[in-house]
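What you see is the complex with one protein chain gone and the rest in place.
Entry: chain A
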Amino acid sequence: MFSESVLRLLTEDLLVRVLEKLGSDADRKSWRLVCKEFLRIESLTRRKVRILRIEFLLGLLQTYCNIETLDLSVCPRIDDGAVSVMLSHGSLNWTKGLRRLVLCRATGLGYRGLGQLIRACPLLEAVDVSHCWVFGDREAAALSYATRLKELKMDKCLGVTDVGLASIAVGCSNLKSLSLKWCFEISNLGIDLLCKKCLDLEILDISYLKLTSESLKSIASLSKLEMLVMVGCSFVDDVGLRFLEKGCPHLKAIDVSRCDFVSSSALTSLVSGRSSLLQIDARYCFLELSFPLVECLKNLQNLTVIRIDAVQVSDLALQIIGTSCKSLLEIGLSKCIGVTNMGIMQLVSGCGKLKILNLTCCRFITDVAISAIAESCPHLICLMLESCDMVTEKSFYDLGSRCLLLEELDLTECSGINDRALKYLSRCSGLLTLKLGLCTNISDVGLAYIGCNFPKLAEIDLYRCVCIGDDGLAALASGCKELIKLNVSYCNRITDRGMEYISYLGELSELEMRGLVNITGMGISKVAVNCRRLADLDLKHCEKIGDPGCWAIAFYAHNLRQINLSYCAVSDVVLYLLMGKLKRLQEVKLVNVSEATVRGLELGLRASCGRIKKVKLQTSLSLLLSSEILDMLHLRGCKIRWD
């Protein structure tokens, strides 16, 4: 009764303000469990819902009627029928305020359902239908009902042609952001019409489309365009960039990565004189960072991001960039040729604000460069040093003492890394992501340092860290309770005991453990039972897991969304159970599943048909599986990848 009186003091608005302070989902969950009043407040103020299971869809929509964002991307079985049920059952209050709809990978959905859903939500401003590879012009036409749409992402909607794009361009003329990446059927005509109808476009992604320079002529007429992403437009050449040069006065970001026919000089003339430019992406674009381009970078004082992967650079060029572009927050030099210690030192000396630095495969840099980075860039958040072999523990002493804001560190294949290096990093307590793949010198001691020092760690990659064992995992599991993503593939010393430690990680969602030959069904059962959030599990080549392990997975890992059982010994029955019982399962890899027969596989596929969106099978099965099941999978929006 005392608690009641306390709560009476807390008026609704006060509760709302308290709730607003709660960031993480776990905290919100605890809040919900306090009492009905708290639950009610939470449901009234919740703005975003991500549905994991279709069973709860209707109930959740009724509870959270004030949502602005509805995410159905990971919900299985979103099809036309489901949509019509959603819209015909209970109150439709939730549609009234809905502004953002995420239907990414909703491959089962057709134009009827999509149309119904879009029409039901009058205020819809953003829709994401990316990776709905079955989508075509009809679906695009359905999208065009959303007349207030400002943001549309339709990456990899393979069937959408110019006609579909035209419907959208005409219907949604207020579009500000549009991504058409991988919509291969779209041509110049569609883009031209888009640019005539959607004059408010600010962000446009036309990556990998088969467009020519003619399209850029149309795009140049977009006076409000701020960001143009055209990765891999290999038919666009300098002529196209010349068009852009004259148009798009507000352009802030341009990405010409992998545009094979765009030359350095064309980019130079586009960039020069645009002092408002903030971001330049020219990865894998030209061979050399030409001097004129570097010269014109001098004028870009506001430039915050520059990524020039796989380009030959000189010390002088890096020096000019470093001394003139003082606002740089991110530099990408991945796989650049000619990156030296001197170059890096001169680059970072001027970039005091730098937050992200990618030096992947810059093999010639040593501790000297890293020390210079640590010295000059105290705000560094992300440092990628994959394959920088010459970097040793000494670097990490400097990093650990100066770059205390580090959140992401990629040290894959840095063979100079050892346990002591990890010890030096101990002061970077905010570290979220740590990649130590192929760092064979890391042992359980190193993992103990990690466990002690990085309580917030969300992702760790220990791929082929062959020296680590169960004890290391014990330390890791006891310290890094927030771990979401763990990769222990080919760490062969891990046994079932290690699995037990892993099972203590309550937040674990992705576990990759390929080739762990010592793990049996017992070990994986513990993970399946305790890691309730497990969504992605890779068991490739875990040959001892067998039926009992998969059984446990089938019955306990309800949230599993992806599983790789390739080269595992699973029998027909268990495979069938697994596929049938895991209601969230959407992606399965079943290459060379020993002990499973064709019939078993077929049964399993049937059991999961409708939910499953992607299957990987060995090629030899393409003839053995009945055409019915293949057709059926295809019709329900499931893509089969033949290995």
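Rule of thumb we're sticking to: a contact is a pair of C-beta atoms (placed from the backbone, for glycine too) under 8 Å apart; a residue touches a chain by one contact, two chains touch by 3 or more; residues count from 1.
One rule holds for everything that comes next: contacts and distances are computed from a predicted model.
For the omitted chain of this complex, the UniProt record lists the protein as "C2H2-type domain-containing protein", which is one of "hydroxymethylglutaryl-CoA lyase", "Glutathione-dependent dehydroascorbate reductase", "C2H2-type domain-containing protein" or "ER membrane protein complex subunit 4".
When you scan A:V170, A:L199, A:L404 or A:I640 for touch with the missing chain, the hit is A:V170. Among the residues A:H89, A:K298, A:K326 or A:R641, only A:H89 touches the chain that is left out of the figure. Among A:K96, A:K210, A:H379 or A:R532, the one in contact with the hidden chain is A:R532. Only one of the listed residues, A:C121, A:V134 or A:C568, touches the absent chain: A:V134. Listed by residue number, the positions of chain A touching the unshown chain are 25, 29, 32-33, 49-60, 74, 77, 79-82, 84-85, 87-89, 108-112, 116, 134, 136-138, 141, 144, 162-164, 166-167, 170-171, 189-190, 192-193, 196-197, 532, 551, 555-556, 558, 573, 576-577, 580-581, 583, 599, 602-603, 606-610, 626, 628, 631-632, 635-637.
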